[in-house]
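Left out: one protein chain. Kept in place: all the others.
Right after this comes subunit A.
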Amino acid sequence: MRENVVIVGAGQAGGELATGLRQRGFSGSITLVGDEDHPPYQRPPLSKGFLMGKIPQEGLYLKPHETYGRFDITLRLRTRVESIDRASKHAVLSDGSRLPYDKLALATGGHARRLSLPGIDVGRLENVFSLRSIADVESLRGAFVPGRRLVIIGGGYVGLEIAAVAAQLGLNVTLLEAAPRLLARVTGPEVSAFIEGVHRSHGVQFRLSAEVRGFSLDASQRQAVGVDISCQGVQERIDADLVLVGIGLVPNTGLASAAGLAVDNGIVVDEFACTADPSILAIGDCANQPSAYTGGRIRLESVPNAIEHARVAASTILGQREPSTATPWFWSEQYDLKLQMVGLSSGYERCITRGDPSSKAFSAFYLKGSRILAADVIGRPADFMAAKRLVTGRTPVEPERLADEGIPLAKVAA
């Protein structure tokens, strides 16, 4: 009997699972169902080169449309999976059809977290945007005009990347961040201060420790003309022609919970990407998985995780059980800076830097005892490659040697 695999969500993880199964010789049927207009594409350039206008839309596609047909993968775009009938093992689609499955993989990603403000339906304002998809960039593009005042709410990587593009395109950018420093959850103060300085030198303004109190609307009530904030007790209105909200992602778990599967900051899966129902898997941004790296549970939002998790799921579907051992890593691009991050720094005791921030090339290593938990690398790609090994190998290092630029990173092990 030919096995049916149905994948819900034609994003990075779903696309990777579909093609990975074929690559590894899976001969059953594969149907990839996605509610967007596009075949699986890369999101990272959305807030970088694509927003900047440097990459064409097809340049985002992971594979051209025709590749799926050529490898006998049925791609159903502009179609939502509305529910899962676990008893009869069917996915129910928005066009009314029912797809039988032997294995169902949820690769539903997430949606931008909505800003909730009393008395205002932020989602209905015409000049307030979020950035998650090609469609989001398309609707934002028209408003991205030199000289306009852009207010960005949220100082994470995506918000900062958009600030960099906007500043380079000639918009006047003000970025609001609730924490006292940028990237507070993911980096140390050294890197936060460096990033802030780079943006300021490009004219970006910041309000840190800023609490958004409300929006001022125009007479039609359809446009925001200002963002009202409270900054360490001081009230202020930041005038705006457009507003971008970048306050994080909420995993798409609705299908799973409606089907009675466990959800806790993501769809709960085991180390083989399986939910409690052995026929249903979940991968990528929407999944909460055990982590070999932290020893606990983790939900990651990154491309390397989506690819690795798809590989784990393909193994499971092929009957070879191979848990993930990957170390989380991530990258960002702002202006001409290349940032590469590996590991998770939470719980670090000290930070050791190499190189000189004023030369825009330095690395920050986050240590717990003699172990490097994580590293942020700016403009020193060789450090990143070395740091990835040290973090992955849990290699004990001598902190004094780590701080000494004269000693190659490969030789800092204790």
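One rule holds for everything that comes next: a contact is a pair of C-beta atoms (placed from the backbone, for glycine too) under 8 Å apart; a residue touches a chain by one contact, two chains touch by 3 or more; residues count from 1.
One rule holds in what follows: contacts and distances are computed from a predicted model.
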item: Listed names "Protein translocase subunit SecD", "2Fe-2S iron-sulfur cluster binding domain-containing protein", "Thiamine pyrophosphate-dependent enzyme" or "(2Fe-2S) ferredoxin", with the criterion being the UniProt name of the chain not displayed; value: "(2Fe-2S) ferredoxin"
item: Touch criterion as defined above, residue of A:V303, A:I317 or A:I372 at the omitted chain; value: A:V303
item: Selected residue (touches chain absent from view) among A:R24, A:R141 or A:K411; value: A:R24
item: Chain not shown: contacting residue from A:H202, A:K338, A:K368 or A:R401; value: A:K338
item: Chain not shown: contacting residue from A:T67, A:S83, A:T294 or A:T395; value: A:T67
item: Hidden partner chain, residues of subunit A it touches; value: 19, 22-24, 42, 44-45, 62-64, 67, 71, 303-304, 307, 325-326, 329, 331, 333, 338, 340, 380-382, 384-386, 389, 392, 410
